[in-house]
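Can you read through this structure? Questions will come right after.
The complex appears here without one of its protein chains, the remainder shown in place.
What follows is subunit A.
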Amino acid sequence: MTNLRPTATATATATAGAAPGVRPQGEGAATRHGRARSRTGALFVTPYVLFLLVVFAVPMVYTLWISVHRFYFTAPGTDIDSPWVGLSNYRDVFTDPVVGRAFLNIAVFLVINVPLTVILALVLASALNAKIRFRAFFRAAYYLPYITASVALVAVWQFLFGTDGFVNNLLGAHAPDPSWLVNSHLAMPMIAVFVTWKQLGFFVMLYLAALQNVGKELYEAASVDGAGRVRQFFAVTVPGVRPATTLVLIYAIITGANLFSEPYLLTGGGGPDHASTSPVLLMYQKGIEQGHPDFAAALGVVLVGFVLLISLAARKISERGN
């Protein structure tokens, strides 16, 4: 970008010095250059715009259309009537107790997962940013669950938290009954903790990147003023990484609200008795397993609205005082 500035300044100067109605010398070349740059830029952007249109915008519009029609998937060439039903599918969504339970589950998930993610990721990133022994090993260790397939990790957690699992054997008579993953009060918190652990490495990495931009002199100044480690953390680190915190918050909310693999795999399809069902899992069950894509589409639209609202709220809260 820096090497473009002289050209822009020269163009501006030439334009300012020319008489009205007279085409300044060099303007044509600059315009041609601008157009060429614009074309090149557009060319680079086009594949992603196409990707967005095909993978996101078209399905989104189609989803909206399905959600206001009575619709089901059929074989190609089938001439079926998909009548307009207005908000009927949305009424079904809002009156289905399982949908209510799924959103409540997500609320429980977010209440546990998001604060835990932000706090643990920031604390760990601060620790890993300091000069400690085996720093590279610890950084890799925290990142490992993030890049490991959920299926493999779920097997490990089932081994740990199953009825006859390692944890229950340690707890003996104090083990919960029913066990962790089939207990209607514990299933969702267990998923929230699992996801926190699995994704922590990614958020630690985000915070580590943000910490590189917090000036050393701020810590030195705080130290001179008599601030200890804890005070430095709250007075320098936390405000210093606030933009990253906003990013972490929004990302954690979006991924949390789109939870699917964990309840699908860890708690046997959202069990027990829908205690760990998520809206996306429900969309899959209703849309694919039970053949109600119209209901699933309406639920999808509601979920998008839900995620947008809480993401905006989280952004407002985290950026307050900036």
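Just so we're on the same page, a contact is a pair of C-beta atoms (placed from the backbone, for glycine too) under 8 Å apart; a residue touches a chain by one contact, two chains touch by 3 or more; residues count from 1.
The rule we apply is simple: contacts and distances are computed from a predicted model.
A.B. asks: Which of the following is the UniProt-recorded protein name of the chain this complex doesn't show: "Serine kinase", "ABC transporter permease", "Extracellular solute-binding protein" or "Deoxyribose-phosphate aldolase"?
C.D. replies: UniProt protein name of the non-displayed chain: "Extracellular solute-binding protein".
A.B. asks: Of A:Asn89, A:Asn105, A:Ser150 or A:Ser179, which sits in contact with the chain we cannot see?
C.D. replies: A:Ser179
A.B. asks: In the complete complex, which positions of subunit A touch the hidden chain?
C.D. replies: 39, 42-43, 46, 49-50, 53-54, 58, 70, 72-78, 80, 98, 155, 158, 162-164, 178-179, 181-182, 184, 268-274, 288-291
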